[in-house]
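Only one protein chain is missing from this complex, and each of the others stays in its spot.
In order of appearance the chains are A and B, and numbering begins at 1 in each one.
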Amino acid sequence: MTLRTIFERQRDIIDYSLQNMLRRWSKNTLILIIFIVLVFIVSSVLFINGSLTKEMMVTSMDLPDITVQRIKGGRQVNIQAPDALEIEKIPGVEAVEKRVWGYFYQETLQANFTIYGMDLDQLEKGEYNQIVDWKSYPDDIERNPDFRMIVGHGVLELLKNIEMDNTFLFFQPGWQQLISFDIIGTFRGETELQSNDMMILQIQGARKVLELPDNEFTDLAVFIPNPEEIDNIALKIQRLFPGLRTVTREQIKNSYASVFGWKSAFVLSSLLAGIFAFLILIWDKASGLSLEEKREIGILKAVGWDTALVLQVKFWEGLILSGISSVSGILLAYAFVYWLRAPGLKQIFIGWSTIYPSFRLTPDVDFKFLVLIITICVVPYLAVTIFPAWKAAITDPDVMIRNI
Amino acid sequence: MILHPWILGLAVGHSTLLLLFSLCVLNAWQIFRGWDYNSTGENQFLLEKKTYLISSIINFTLFVQILMLFLFEITADELANVLPGAMCAVGTLSSNNYGFLLLNLKIVSTFVYFMWLVINYLDNQMETYPLVKKKYLALILIYPLPIMEIILFFKFAFHLDPSVITSCCGSVFNESAKGIGGSLANSSASISLSLFFCVAFLLLGNRYITCRWGRGHKRLGALLEFPFWILFFITAILVTISFISTYVYEMVSHNCLFCFIGSQYHYYGVFLYFSLFIATGAGMTGGLLEMITKPAILAKKARLLQKKMHTVSFYGMMLFLVTGFWPFIVYYIKTGRLI
Partner (left out) sequence: MDNHVIEIINVTKTYNKGKPNEVTAVKDTSLEINEGSLVVLKGSSGSGKTTLLSLIGCQTKPTTGEVIIQGKKVSKLPEKFMNLHKRKNIGFIFQHFQLIAGMSVLDNIMLPLIPEGISSKERYRRANQLLEQFNLTHRREFKTSSLSGGEQQRAAIARALINNPGILLADEPSAHLDSELTSSLLDHISRLKQSGHTILITSHDPDVYQKSMVDHIFEMKNGQIISS
């Protein structure tokens, strides 16, 4: 048989399969709907997982190579300036940044913000300049340069509700007075996962809000130019300073990825029961041939169709059905996750975030998800249909001659 | 053990494969025991119908196997995010003893399923199904492949430990590293290149000679194709590690077999490995077909199919050469120097 006739024949078989399915659309509709829902859930979970992992990868670039904390009685306490000087002396360490940060709970909004102290003048000059939208202020008002801040996008949206999107007032019971900060910029969208609940305060102001003494810091960020040395230096710090704890960037990254992976696997595992039920339904539908279908296959066999050819018809039917379901399920999931922002599902994944996050997930759709979706949804479906399809295809042609 | 969507996908795929294959083997055993061409009993009719079931399943199995090969590579790549020290698939695979073993087994199974299907196709051309018993016996004999695969997979998955630091392509294929990966990359590009081209010329030369010479040599030459193509596959992987990859990544020290499969390199690896698998699969099958000598009419059909396999493997090889050396040519033209 030449390539042309093979092609010609396949086209006719597909044609027949399509016609056959359309004639029995009511039998296939239920399967189609359930199939679409399954693909939709699986792809939604995978899309969210993929986007979160990617976002985490992007933000983790900015993480320090090693974060050093002081531990006392199993709790993290403030770190002293001399520790930083000692660590800086370790060969291979390029720089040690003394960081000031903490959390602030705003009662009216019932939201928890991450506060980070930095020198904003330096930030304006440095590489971070590009990820901030700077606000301009008319310069006639006198402002205290120690009380300026930059906020995440989500924070700004929230602050609009309490009309504090220009000036934010920090207050806690026990304080003598309010501390007011001017908002001078917001972060751009690409790094929303971590900057979403973030307030970057001028360092002197941050110390006031966090009630941190002048020679103490929250933790240290250690920068090491040679990535091969990071683990060794972390070990060395722990050996030299028994009271300090080190966390490397890799450790943070891996634990985030594990959490995302674990969460999506958990959702998918609970879906397996659903998939299993679906497979039983398919088995049932595919095995229960109606008299009419049996007669039709008998006719096909009688006019000279081979078992293999009828099997091909069944195979194409399965492929068309799973193709339509997969494409629609994936498109629906795309719309659900990236346009509607995955209401319902998102909460499962971002449980650690205490603010009501409004972050967009940046689309990260790859060929690799298709392979996984096919493996989880389409492969079991086709596998379950093989045996009933064969049962149908071996119908003897003389069945319809003798019985009907 | 890591609970992860990709691991879950692999588990689903492997279980499906094993279930279907078991169904196949059950029926293959019945056919092997009960096949009697001269019988006109209903049992023989049923066995004949069962051959269709088995062909369908093995066809599907090959499709899933190829899909799983992809999925396994992607999984290894994705899990690198979770495993400390792993930067890409190599890190995940070498994080325990089972990763590379499973990958190798998967490649072998893929070729075996392909060859079985070709032989099955050939046998189905004959009215008497002369190979029927051998073919189903072979199917029963390769049953350990999917079983081993699922065992290795679960061992691999259970031994993935996020708290153990693994090494990655930087160190596995690093020239200073000990072990097989290191010595592979260490055997410098020129050695692996010459090995590769030796095998390629041996193959083509052997083919040229067998075309020219008489029957006796013809048989030997055709049979030799089988081991030659295995060698070709291995040396092609060597060349990919030590030469092709450096030009794809445009870095001397990056010798990874997997990183270029993904979207960052425009799925370059998919095309590269596709051509390599097609060439090797068709080439090996061509050699295998030479073993079929009886009955004469089947042998004649086998020779026809063998010719097709030879053509396919030749074009596959050419495609591999073009795909593989394209980055090198582009780099050389752009910069006028080697890496």
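Assume a residue touches a chain if its C-beta (ideal position, glycine included) is under 8 Å from a C-beta of that chain, and two chains touch if they have at least 3 such contacts.
Computed from a predicted structure; not experimentally measured.
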{"item": "Interface partners of the hidden chain - shown chains only, full complex considered", "value": "A, B"}
{"item": "Selected from A:Ile131, A:Leu309, A:Ile324 or A:Leu370 as touching the chain missing from the view", "value": "A:Leu309"}
{"item": "Touching the absent chain when the full complex is considered, from A:Glu55, A:Asp197 or A:Glu296", "value": "A:Glu296"}
{"item": "Residue of A:Gln19, A:Gln122, A:Asn215 or A:Ser270 touching the missing chain in the full complex", "value": "A:Gln19"}
{"item": "Interface with the undisplayed chain - residues on chain B", "value": "37-38, 40-42, 45, 48-49, 124, 127, 129"}
{"item": "Residue ranges of chain A at the interface with the undisplayed chain", "value": "1, 4-6, 8-9, 12-13, 16, 19, 23, 292, 295-296, 298-300, 302-309, 396-398, 400-402, 404"}
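Simple rule for what comes next: only the chains that are shown with their structure count from here on.
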{"item": "Distance from chain B to chain A - Cα centre to Cα centre, in angstrom", "value": "33"}
{"item": "Residue numbers on chain A that touch chain B, as the complex places them", "value": "45-46, 49, 53, 57, 231, 250-251, 253-254, 257-258, 261-262, 264-266, 268-269, 272, 307-308, 311, 315, 366-368, 371-372, 374-376, 379-380, 382-383, 386-387, 389-390, 393-394"}
{"item": "For the chain B and chain A complex, residues of the former touching the latter", "value": "2-10, 12-13, 16, 19-20, 23, 49, 52-53, 55-57, 60, 64, 67-68, 70-71, 74, 77-78, 81-85, 162, 165, 262-263, 267"}
